[in-house]
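With one protein chain withheld, the remaining protein chains of the complex are depicted in position.
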């Protein structure tokens, strides 16, 4: 078993590890016993005396009165309340930080490095590697991985078991693929990415030319000749699909985060730092701006543009371009079934109701 | 080829096989020729003279007048109509049972055991097994399976080809994984479970701390340190995703049934015996009660609670907690496109219409 670290060790380790872009999350001031040993990270509500928890936002401050946590990471703005909590039981400790959420994020990354088995460096003997492949010596290629011809795999890359990398693909530094990822011919991903299990990058876009036959249309395959180009620091969720472009590439820019079971059709362009929750569908050739967010289950129709800073509520269907930043919504409010049935039935006559209302208004004016 | 069983053999085999929890489905009384040979199980509408069909509910009783089935399983309540049917063609036979649906379910399980090739016991030579793994001698580990270090696989377990089991995972007795399942580090499933192909259990939850950068937010990875804990008798559908918890485990309790392409986010808790149809999305930290059902394509937003016995209609979006059992709905009623367009356009002015109605009411009262 691993030796649990002392609180002071944790703070020192995180401080030693700072890089420019996360400096805002540091440093931490310790109040209380910095020799307290920490055996796990835990949510406030289930934390015990050897657990380190965090209070993400000031509005949850009341949780301090009930938590059994041994130590808590708290924002500097809550210093007063937090110190009262700490003094009530001096065995406890506080970490006061500028941004507890980011400090906690950094802490989970350090903790994961401590507790997880490191992937084995090198190429597992059961992997199948094509001709002309370049693999950095410190990359980790797990059992059963299949790598096509001409692939380039950079330093520190980790490829999980049974992932299949197509011909001429490029995987950037320190990017990780979980087990069972499909990464298609000619697709590229930058540095520090993470693709979760079962994701399919570079499947064929859904492209067919319609042709009349008998009483209807039939569909002639358009081979999809583009690929997928993914920037740096991109995360793609489990079983999410990103199709290759028809002619040019489908593009996912730096810092984009996609949750599970998302469909990204061919020729889509997702701007930097946009994030999408599970089950979203983006139809072909849609252009999503930078810093957008899309809630779970939302649908963006094809050939639309969403400018930067557009936020789409869960389960909303975007049917035309959105050229102004803001929050957009469109979902039927749920209700008990009987109420919904009555309102839904009336909704099917809504246009008629408006006509009747107009008639009354005309009569009233007469 | 297998010898088709006689009806009497089937009834005897199922009676020999009863355990406590399904006793209610037995016994069957045979009316007619119990030596009839049965070559297949079939729906009433496509069944022929060597097929055994079943009549699930009394309201489908009229199908008896048209079926060509050689034998039918019927509920005792329909005895009279069924006997008339049987006597009209004495070569036919009837099985009268207390609960035909459950009797039929049991029959399919017995039939599957007859007709399917049994999985090969033992570990296929192409499987890759890590250090410190315990595998029961009667488990079946198919070609290309990759098993991480410290995994425990109980008696009677079947793991399909190319499934990948992460470090320290635990698979309970007689649980089956189909081909190509991903089962992540530290995840656990109880007895008699079934995970369909392509499911990803234990992918990373979608957790990021927002940090301001330039004109918008960027996302810092929160490593997901929890796992997934699954109870007994759970079925999980093809390409369904259940993410690992951020700190504590995501939990799926006994008897839960999840269909295909469902997204279960991190820290969700699904209570015992709840069932969800395909394409459902459950956002992070939602708590679903026991004996709930969720229709296809429904979305449950995060950090909500659904109490026991809540039933969500297909394609409904649950946006706040539901603290009272019952059926809940919220979907736009479909219509021909022209009618829908008119009503949808009016819907965007609905609030204004209410104001105009109020104005008329005030005028009428004046």
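Labels A and B are assigned to the chains in the order they are written; within every chain, residues are numbered from 1.
Following the convention adopted for this analysis, contacts are C-beta pairs under 8 Å (C-beta built on N, C-alpha and C of every residue); 3 or more make two chains touch, one makes a residue touch a chain.
On a predicted model such as this, the values are computed, not experimentally measured, just so you know.
Which of B:3, B:66 or B:337 touches the hidden chain is settled by the complete complex: it is B:337. Check B:160, B:184, B:203 or B:284 against the missing chain and you find that the one touching it is B:160. Checked against the full complex, the candidates B:5, B:70, B:144 or B:226 give a single residue touching the omitted chain, namely B:144. In the full complex, chain B touches the hidden chain at residues 21-22, 24-25, 40-43, 46, 99, 101-102, 104-106, 108-109, 111-112, 115-117, 124, 126, 142-144, 160-162, 178-180, 194, 196-198, 235, 237-239, 255, 257, 259-261, 273, 275, 277-279, 290-291, 296-297, 308-309, 314-315, 331-337, 340-341, 344-345, 347-351, 353-354, 357, 360-361, 364. Residues of chain A that touch the chain left out of view are 126, 128, 144, 146, 149, 162, 164, 166-167, 180, 182, 184-185, 198, 200, 203-204, 206, 208-211, 213, 215-225, 239, 241, 243, 246-248, 261, 263, 265, 279, 281, 283, 297, 299, 301, 312-313, 316-319, 326-333, 335, 339, 342-343, 345-347, 349-350, 353, 356-357, 360, 363-364.
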